[in-house]
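Presenting subunit A:
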Amino acid sequence: MLGEGILKGLAETAKNFAGSFVSADRLTTVEYPEQRIAPIENTRDFPFLVYDGGDWEAGLRCVACQICEKECPPKCIYIEKSKDKKPDYVGKMQIYPVRFDIDISVCMSCQICVEVCPFEAIKMDTQFELSTTDRFGGLLLDRQQLAKPNEYYHTIHPTEATEVDARLAGEKAKAEAKARAAAAAPKPAAPAANPAEGAKAVAEAMPPIKTQQEGETGS
Partner candidate 1 sequence: MMQTLDRIFILLRDWLVHFLPSAWRAPAGTVLSVIAIIGLFPALFALTTVLERKGLGRMQNRLGPNRTGPLGILQPVADGIKALTKEDVVPFRADAIVHFLAPLLLVVVVFMGFAVLPMGRNMVLVDMDAGLLFFFAMGASTELSIFMAGWSSRNKYSLLGAMRAVAQMISYEIVLLLSSVAVVMTAGSLSLTKIVEAQNTYSFGLPHWYIFTPWGLLAFAMYAIAAMAETNRTPFDLPEGESELVAGYFTEYSGFKFALFFLGEYLGMFSISGLGTTLFLGGWSAPFSFLGWVPSWIWFFSKVMLSICVFIWLRGTLPRLRQDQLMNFAWKFVLPITLFNLLVTAIWRFLGPGWPRWFVCTALVVGIYVVMGETGMRRGKFGPRSYRYAE
Partner candidate 2 sequence: MSISFYILSALMLAGGLGAVMLRNAVHCALSLSVAFTGLALLFLQLDAQFAGLAQILVYVGAVAILVVFAILLTRTSEEIGESNVFSRTWLIGLILAAAVFAVLGWAVLRTAPMFPQPSAAPPVTVQEIGSALMGRYVLPLEIVALLLTAALIGAVIVATHEKEGAK
């Protein structure tokens, strides 16, 4: 009959109206900024630099390889390499970035820098309340503002962080085992030098293939 649909609609809105005072699923508003919804684990906003340990300068994982700077689509990362070196998490001496600036007014949160970083040094943060009235420098984050501890990384992306830690620990163990093996048996390497040298000459003539391990132990 004509008018049935209207009455059903009226009943539905009346239910919504009355229900919004009593039940939570009829009133789904979250009154920001007093209440906030917790972000899910895969949230990403702007990048940050991870450091291990207490000292942010000494524990910074970034080795200024500049891969993220080159891969960034809007070119929002600016890196300046250092002239000296500092030891990284396995003890090898690495250069470090003297300047690492990200312009978050340009950054488009595409996460490509995270995907290409070979050192697990740059990860995506979940903070978005970064508005500032400083138009010119306020949205340019420098190295100190970007550096955040590994513990913080665990709080925002727990599964990723545990996976990264497990991987890095595995690499570290392998590197230590290799170092012990190299230290324990230096002599057998010398008599095998001639055939090894011939093989090495052939290997060097071909372009070097960068595997994950070779990249990590420094090129």
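How these were chosen: all candidates are chains of the complex that A comes from, given by their letters.
Everything below uses one rule, namely that a residue touches a chain if its C-beta (ideal position, glycine included) is under 8 Å from a C-beta of that chain, and two chains touch if they have at least 3 such contacts; residues count from 1.
Since we're looking at a predicted model, the values are computed, not measured.
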So which of these touches subunit A in the complex, 1 or 2? 1
Residues of subunit A touching candidate 1 in the complex: 1-3, 6, 9-10, 12-14, 16-17, 20-21, 26-29, 31
